[in-house]
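Here's the structure, in structure tokens; my notes come after.
Shown here: the complex without one of its protein chains, the others still in place.
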Amino acid sequence: MDLQIALLLGQDGMTNGAIYALLSLALVLVFAVTRVIFIPQGEFVAFGALTLASFQAGKTPGTLWLLIGAGVVVALVDVTQALRSGMPRRILRIVGWNLVYPAAAAAVVFLLKPGDFPLLAQIVLALALVVPLGPMIYRLAFQPLAEASVLVLLIVAVAVHLALVGLGLLFFGAEGSRTPAFSDASFNLGLVTVSGQTLWVVGASLLLIVVLFAFFERTIYGKALRATAMNRTGARLMGISTVMAGRLSFLLAALIGAFSGILIAPITTVYYDTGFLIGLKGFVGAIVGGLASYPIAAAGAILVGLLESFSSFWASAFKEVIVFTLIIPVLVWRSLTTRHVEEDE
Amino acid sequence: MAEIKTILEVEDLCVSYGKVEALHHASIKVGEGQIVTVIGPNGAGKTTMLCSIMGLLPHTSGAIRFLGQKLGDAEVEQMVSLGINLVPESRALFGEMSVGDNLLLGAFMRHLAGHRDHEQIMEEVFQIFPRLKERREQHAGTLSGGERQMLALARALMAKPKVLLLDEPSLGLAPLIVREIFRVIADLKKSGVSILLVEQNARAALQVADYAYVLETGEIALEGASDQLIDDPKVVESYLGLGGKR
Partner (left out) sequence: MPPRLVLSGFLGLLLILPLVASEFQVTLLNYIGLYAIVALGLVLLTGVGGLTSFGQAAFVGLGAYTTAYLSTAEGLPGWASILGGSPWIGLLVGLLVTALVAYLLGLLTLRLSGHYLPLGTIAWGISLYFLFGNLEFLGGHTGMSGIPALSLFGIELKDGRKFYYVVWLAVLGAVWLTQNLLDSREGRAIRALKGGVVMAEAMGVDTARSKVMIFLVAALFACVSGWLYAHLQRFVNPTPFGLHIGIEYLFMAVVGGAAHVWGALIGAGVITVLKQWLQDWLPKLLGASGNFEVIVFGVMMIFVLQRARDGLWPILTRFVPQREAKREVPQGEALPKKPTPESGQVLLEARNVFKRFGGLVANNNMSLTVKAGEVMALIGPNGAGKSTMFNCVSGVDSASEGEVLFRGEAVTNLNSRQIARRGMSRTFQHVRLLPTMTVLENVAIGGHLRGSKGVLSAMLHLERGEEARLLAEAARQVERVGLKDSMFGLAGSLALGQQRTMEIARALCADPCLLLLDEPAAGLRYMEKQSLAKLLRKLRGEGMGILLVEHDMDFVMGLADRVVVMEFGEKIAEGLPDEVQRDPAVLEAYLGGVD
């Protein structure tokens, strides 16, 4: 390996690492707020990428049907509950978010031909279709189990992952898609050529991280989420409802996932099941951070990206073996450094 | 207490953990602008009562009324929006957040309801607890025990509560700080907040309260005006057993 190859691999690793870092932040957030280990994170990556690709291919993205379907189910469940608990005033809001919003999205998709939109508008529309799925999934799968143990929530998360992968196959088919690069520019920096897309990915990831940071540090909702993560009961006593915090954190996780998918869609061919391994690599980062520290998680994720790209050079067939085997010592280290508290079921 | 309007009423409240009944047909009343204390030895069910009033624990039977209106299975968030705030025994502070942010979140429900006056309330709260103003940027986790209790109280005040539920505010605090906390509690009463105070430190609680209940193994064993209870030998007995004869 010479320096040029090393730089090339480094660039590759940084690009993937940036994506893993974004995902690891979402995983830490969701776990801290809801105690859910969010295995289906990767599906949002795939859905984001494939939705954008569908627009560009002039097709109706399958996520639209998913949004409508999930909306109907959530509306049914929530309306029943609102009637049962004698709060019919809530129905308007429920119908608005879960039926009217998806219908409006469908209208845009069918009437306005998003295939002709500029890229930015396509991205926004793709996010508008995928992101609401986050809180809907929280409502259906996790909210009824808010008091369950982390292990039960983990098994549910795995079940949601399975269901979403199957739905991904149903709605997007088995073929993969790749979107054109955001920019064809490339920059020559002495030894190495940096592609415009790399800069996009790294830049957009950084921007999103800054925005998230500002959200958590500057807004009362961001602070409310952090408060729930630190002390659930304390937060409830302030009137911060666990359900609200859960929905909000799933919304953010879905946003981060779908956005990451849109960023990598031009770099790699995305299949309906591609997201899983990407999400798990974000996980390795999150675990390095003990599912608690955002900066350590992000750093860990970038490390995973670099490790992956360098191991693909040395032993390409074993790159997954290497990455996933390395989780184990990290897990051991993490579990030795966190004080064990017996979880009584 | 005939002329005083009852703001919070607990009637025949029973709470069970599984098969174990922690609270057995307990009834108490808090009058508007009063301090009412529930004292009793460890494990008598005092915390259970507060948690149940607050909606953190479901009750098996009985009723909780706020201004005469029965609250069904109200959730914590609803209680907060009604103006009922609990300062729990654990304080439940947000340790990795600044004192200022802790206070800000105290006004979260008001923010949801559209109020934007948290700066002003915070100034008022700082008047009561000047020490917190000095520590505004400091993480709550770095505060001393007494300061934490003050922050917990201050944070609850940020919600402009009508009824304040205090769970063992003196727990684990040095005597000097206990005195300061009780001074604040007495001041709060003057500003019109109704307070339900749960305490193990019976003497301090009885000195500040208008009316008192003694809870013993889940039941109200004794009640009366606090100046009468303060010298009642039965109180000592319930704490120290039969040997209370001195």
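A and B are the chain letters, set down in written order, and residue numbers restart from 1 in every chain.
Operating definition for what follows: a residue touches a chain if its C-beta (ideal position, glycine included) is under 8 Å from a C-beta of that chain, and two chains touch if they have at least 3 such contacts.
Because the structure is predicted, anything quoted here is derived from the model rather than measured.
The chain omitted from view is touched by exactly one of A:50, A:67, A:94 or A:164, namely A:164.
Among A:57, A:104 or A:151, only A:151 touches the chain left out of the display.
Annotation: of A:58, A:173, A:203 or A:295, A:173 touches the absent chain (contact as defined above). Although one chain is not shown, part of subunit A still touches it, namely residues 37, 140-141, 144-145, 148, 150-152, 154-156, 158-167, 169-170, 173-174, 277, 280, 283, 287, 317-318, 320-321, 324-325, 327-329, 331-332, 334-336, 338, 340-345. By the touch rule set out above, subunit B reaches the unshown chain at residues 19-20, 41-43, 168, 170-172, 175, 178-179, 199-205, 207, 235-236, 239-244, 246.
Quick note on the criterion: only the chains that are shown with their structure count from here on.
Look at where the CA atoms of subunit A average out and do the same for subunit B: the two points lie 42 Å apart.
The touching residues of subunit A, counted against subunit B in their complex, run 220, 223-224, 226-227, 230-231, 233-241. By the touch rule above, subunit B contacts subunit A in their complex via residues 54, 56, 75-77, 80-81, 85-86, 88, 90, 92-97, 101, 104-106, 108-109, 111-112, 155-156, 159.
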